[in-house]
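Note sheet for the following structure.
For this view, one protein chain was removed and the others were kept in their places.
Per-chain residue numbering starts at 1, and chain names A, B and C are given in the order in which the chains are listed.
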Amino acid sequence: MSEDVCCKTVACEGCPALVAIDERRRFIVTLRHGKVLGSDRGVLRHDDVIGRPYGSWVKLSSGVYAVILQPRLIDYIERGFKRKSQVIYPKDHGIIIMLLDLKPGMRVLEIGVGSGFTTAVLARIVGPNGHVYSYEIRRDMAEVARRNIEAAGLADRVTLRVRDARDGVDERGLDAAVVDMPDPWAVLHVLEEALTPGAPVVFFLPAINQVQRLLGALELRRCWAETRVLEVLLREYEARADALRPRTTMIAHTGYLVFSRLTLRREA
Amino acid sequence: MSEDVCCKTVACEGCPALVAIDERRRFIVTLRHGKVLGSDRGVLRHDDVIGRPYGSWVKLSSGVYAVILQPRLIDYIERGFKRKSQVIYPKDHGIIIMLLDLKPGMRVLEIGVGSGFTTAVLARIVGPNGHVYSYEIRRDMAEVARRNIEAAGLADRVTLRVRDARDGVDERGLDAAVVDMPDPWAVLHVLEEALTPGAPVVFFLPAINQVQRLLGALELRRCWAETRVLEVLLREYEARADALRPRTTMIAHTGYLVFSRLTLRREA
Amino acid sequence: MSEDVCCKTVACEGCPALVAIDERRRFIVTLRHGKVLGSDRGVLRHDDVIGRPYGSWVKLSSGVYAVILQPRLIDYIERGFKRKSQVIYPKDHGIIIMLLDLKPGMRVLEIGVGSGFTTAVLARIVGPNGHVYSYEIRRDMAEVARRNIEAAGLADRVTLRVRDARDGVDERGLDAAVVDMPDPWAVLHVLEEALTPGAPVVFFLPAINQVQRLLGALELRRCWAETRVLEVLLREYEARADALRPRTTMIAHTGYLVFSRLTLRREA
Partner (left out) sequence: MSEDVCCKTVACEGCPALVAIDERRRFIVTLRHGKVLGSDRGVLRHDDVIGRPYGSWVKLSSGVYAVILQPRLIDYIERGFKRKSQVIYPKDHGIIIMLLDLKPGMRVLEIGVGSGFTTAVLARIVGPNGHVYSYEIRRDMAEVARRNIEAAGLADRVTLRVRDARDGVDERGLDAAVVDMPDPWAVLHVLEEALTPGAPVVFFLPAINQVQRLLGALELRRCWAETRVLEVLLREYEARADALRPRTTMIAHTGYLVFSRLTLRREA
């Protein structure tokens, strides 16, 4: 099979596949001859999948159907929620993209990388002509992020530095920033050097006290404008035509988003 | 002034500018020698802005400051809310981008164009190597959209057709779709022809009854999977460090988002 | 007509009536011979209503129907919203009743009376054998409240004092309290004297900073337990069977509710 088709429209050996049995049984696997995927709904042989086009339905050993799909970035991110709390969610990523006016070719600063999900979201949209400069203080987190970014095939457009951004960053003239750290007021001077005037920034903060302190700090510096504080709530429904209803529980809080734009310094 | 700088970092004659006095007084203007911007906070002469870098603070006649910024796409969209209700909001655009796995180079179908805001969001992210094929049944709406898309400088990557998509679309092998029309069940067969298997689709629907009918239709066709129904709520705060509180009123409903992915047809 | 029936089941001269034309045209009137109620949907002569049982439908001059109902307390309260913001809403009153374990016979303290709506809610439920002791610092507000409480026929079970509660209250051994003032930390010692140990208290606070300061103060005193912070959101729908959907806008914030129970003092 030609390189061109493999992983693009056909689920080949070595390609990733989302195997979706139902809304609670969704698995991301790398397809390998001889391997099987086990679940309480039956067993799926990878060999029954390999070589079939994405979008195909295959039968598990139990006779139940699963559909084979290319995993989207959001599928990887939502899968990651099982392992780690307090991450930025796709509901937040979405509005961050809009607030930052993100588009291909942009050069974006990221402070606080976590698992690299947000890095991947940014890197995808800035495209091969853009770049993401990511700073992470913890070596172990940076390693996790590096693996995730590589797995997503985005390593060429991400520069990941294991360093304390409070001591400064190397870049200048960047177009936008995402800051996910507990004390973002400690990097305002860094942002002011690294970003171009007018650049939009989103700060992600779990607790209200952090929001208040950041608002106070932004005001004092006299070079930030258009500041907004917002929260995004995602309400998901049981998707049944005959018994539609919101899910009983929901994620009611991931974090607050503080948005602001860097300006030139205003006179006192 | 060189072309390269004008409108990129400097607010020149003919460039767009967001003039932000405070959170309720935000104006988007095209800068023209001799013109003035009037507000209840005083008057701003365009000539006091032209030639200054974006991010600058300028004084109105009253002594109050305004900041001059490049308008983001979201600024144009939010401004549009004054004129038209029931549009897709940035909170929805954000999660749509995530659900569709949108990235540079994708070819996207849009059915129901409205004011062209969603078209612009999609076109920005697919970039110069991607394309958006947009179908709008109403000639007057299509004209509004065409002007908005041109103003955003995105006309080269959008094909806008004034036609009833229920009769079919011209494209094949598209990567994703956004459908904003009252009876989306009437275009499922069109989507199934135009999209590549596995392609994600988001349907935007104001009323619950529409969601139910669409869910029923998707189920019957046996070639859709991963269906989700969701709503995004954006809660905005008064951004004051010393008196932080949610805004008294909020937009509590724009529409429901139904997500699904096209598959090959499942056996009965 | 006998006293017993008048205003109980029949809309008589002098009785209050809720005239409901549709969900946006709802009026509370005192019925008087010879008077008319005008609206953009036509005119209603009070004489067409007087003497008819509550629950009757009457025709306006335009032929449109209106229904005549006894006003509930919530009807009076919701009508009041047109005139004054930042009041406690029925959504908040409801959970306050539950949190305070309110029932007939209870003796309740209220600090900060506003328009007297909350006073009326409390007084209604504690019944003729209970009592509400209400403190209001502003004479003008107290007057408004006094009129509202009298109109509701609840004056016999409410003692309204125009006084600064921070200087102490006269009562002892009260069962519960509602506190609606900007600086509730200034009355904690007053509550501790006036309430019986175990008594539940709800504080109503518009801004987050107030909540934080109150939480800090409660902790320091070592005689409060079971503290909770909550918000109630009421989402209302367009009640149409064929086009059900949430209303476009909603009241997204009235205030935060801080709940706590007074205890004996804990050793350090």
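Keep this in mind: a contact is a pair of C-beta atoms (placed from the backbone, for glycine too) under 8 Å apart; a residue touches a chain by one contact, two chains touch by 3 or more.
Computed from a predicted structure; not experimentally measured.
Asks: Could you tell which one of A:His33, A:His189 or A:Arg245 touches the chain left off the display?
Replies: If we include the chain that is not displayed, A:Arg245 is the one touching it.
Asks: Given that one chain is not shown, which residue among C:Leu102, C:Val144, C:Val169 or C:Leu191 touches it?
Replies: C:Leu102
Asks: Name every residue on chain B in touch with the hidden partner chain.
Replies: Residue positions of chain B that touch the missing chain: 208-209, 212.
Asks: Could you list which residues of chain A touch the chain missing from the display?
Replies: Interface with the chain not displayed, on the chain A side: 85, 206-209, 235, 242-254.
Asks: Give me the chain C residues in contact with the hidden chain, please.
Replies: Residue positions of chain C that touch the missing chain: 9, 20, 23, 53-57, 65, 67, 69-70, 72-74, 90-91, 93-99, 101-105, 121, 124-125, 127-128, 196-198, 200, 208, 211-213, 215-216, 219, 225-242, 244, 256, 258, 261-264, 266-267.
As a working rule, only the chains that are shown with their structure count from here on.
Asks: Write down the pair of chains with the top C-beta contact pair count.
Replies: Ranked by C-beta contact count, first place goes to A-B.
Asks: Distance-wise, how many Å sit between the C-alpha centres of chain A and chain B, to the nearest whole number?
Replies: Once rounded, the distance between the two centres reads 21 Å.
Asks: For chain A, which residues are shared contacts with two or more other chains?
Replies: Within chain A, the residues that touch at least two other chains are 208, 212.
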